[in-house]
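One protein chain is absent from this view; the other protein chains keep their places.
Chain naming follows the written order as A and B, and within any one chain the residues start at number 1.
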Amino acid sequence: MIGLSHYLLVSAALFGLGLFGLLTKRNLIAVLMSIELMLNSVNINLVAFSRYTAADASAGQVFSLFIIAVAAAEVAVGLALAYAIYRGRGTVSVDEIDWLKW
Amino acid sequence: MGDGLMHTLAFYFLAGITLAAATGVVFKRNLVHSAFLLSVTFLGVAGLYMTLEAEFLAAVQALVYSGAVAVLVVIGVMLTQRDDMSKSNPPNKMVVAGASAALAIVGVLVWAVVATPWKTGRGAVVSVADIGRRFLTDFAPPFEAVALLLLAAVIGAVVLFKGGKVQS
Partner (left out) sequence: MWAEFSLTHAWLIPLLPASAFVLISFFLLSSPWLASRLAIVAMGSSFLLALGAAAAVLTQGITVEAPFVMKTVWFSMPGLSVDMGVLVDPIAATLLFVVTLITLLVLIYSTGYMAGDPGYCRFFAFISLFAASMLGLVIATNFLQMFVFWELVGLCSYLLIGFYFFKVSAREAGKKAFMTTRIGDFGLLLGILLLQITFRTLDFAELAVKVPAYVAENGAASLTFIAILIFIGPVAKSGQFPLHVWLPDAMEGPTPVSALIHAATMVVAGVYLIARSFAIFSVLPGALTVIAWLGVFTALFAAFIALTQREIKRILAFSTISQLGFMMLALGVGSLTSSMFHLMTHAFFKALLFLGAGSVLHALHDQADIFQMGGLRKSMPATCLMMGTAVLAIAGIPPFAGFFSKDEILVAAAHVSTPIYLLASLAAFMTAFYMARLFILTFLGKPNPHNHPHESGLSMLVPMGVLAVLSVVGGIIPFAMGFGEWVRFGPAHHAGIDWAVAGASTVISLLGFALAWYIYGGGHTRSNDLTIKTGALYTWSFNKCYVDEIYQWFNRTFVGGLARLSFWIDIHALGAVVDNAWRGTGAAGSEMRRLQTGQMQQYAAVMLSATVVLVILLAALTGSLVKGGQI
């Protein structure tokens, strides 16, 4: 009943939500959270494929584990950056963090 | 989990939770609310992994994402808090453009999913031992690399938090 496409659609929706958040949130932390949503959607994709196709099964899950590790590291560093910016400039509003411009 | 009514119900329930929580993360104006809903999303995804018979992955997801990443996000919120938390997560000027872009992408993805005749089958059952073995044999180099990455991330985060200046 529930097939591969169902999971893929859930993953697509999740990805879209994350993308929307990335593009429209003003707070830097919120943008990071949206990135995490996108990463999770990718993970769902991978695991669904590993379950529903006859190809190398454990590879999909191993890949997902790697992504989880990388995402964790990224969140750590990203939040450290946000804090550093906040300490230096007093703001975490993405609109105001635009010093690398012409 | 097998095919069957329980599977279908479980899937729809968990998918609903996940997507609802994700919507909340993205649309709510209170940053703390977003953070907590993020945690819920992660748990929802963990549940989806369970339905996909990836138990170990579900456990890791719950532990790492929901247990560590979400906590980190909350800490971040706390450290960079502004005065009025209820308005701390507003949208910006690009809402329309962003929405259309996101819808466009989703549209392409949906079309790809729907239009493709997937050849589905039953993958092998994956056990923790399998994963472990893969980590230490085929994927040993990336495994080590990730270890290095985590070390670098730890050092980087510490340095950034401290302020980056060498104090004598």
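We take it that contacts are C-beta pairs under 8 Å (C-beta built on N, C-alpha and C of every residue); 3 or more make two chains touch, one makes a residue touch a chain.
Values in this document were obtained by computation on a predicted structure and should not be read as measured data.
*Asks:* Among B:T8, B:T23 or B:N92, exactly one should touch the missing chain; which is it?
*Replies:* B:N92
*Asks:* Touching the absent chain in the whole complex: find that residue among B:I17, B:I105 or B:V159.
*Replies:* In the full complex, the listed residue that touches the missing chain is B:I105.
*Asks:* Can you list, in ascending order, the subunit B residues touching the missing chain?
*Replies:* Residue positions of subunit B that touch the missing chain: 92, 94, 97-98, 101, 104-105, 108, 112, 115-119.
*Asks:* Pick out the residues on subunit A that sit against the missing chain.
*Replies:* With respect to the unshown chain, the touching residues of subunit A are 19, 22-24, 31, 94-95, 97-102.
The criterion applied here is as follows: only the chains that are shown with their structure count from here on.
*Asks:* Taking each chain's centre as the mean position of its Cα atoms, how many Å separate subunit A from subunit B?
*Replies:* Here subunit A and subunit B have centroids separated by 6 Å.
*Asks:* Give the list of subunit B residues in touch with subunit A in this complex.
*Replies:* My answer: residues 3-4, 7-8, 11, 15, 18-19, 22-23, 25-26, 31, 34-35, 38, 41-42, 45, 48-49, 51-54, 56-57, 60-61, 64-65, 68-69, 72-73, 75-77, 79-80, 82, 88-92, 94-95, 97-99, 101-103, 105-106, 109-110, 113-114, 118-126, 130-131, 134-135, 139, 142, 146, 149-150, 152-154, 156-158, 160-161, 163-164.
*Asks:* Can you name the residues of subunit A that touch subunit B in the complex?
*Replies:* 1-10, 12-30, 32-34, 36-37, 40, 43-44, 47-48, 50-55, 57-59, 61-62, 64-66, 68-77, 79-84, 86-87, 92, 94-95
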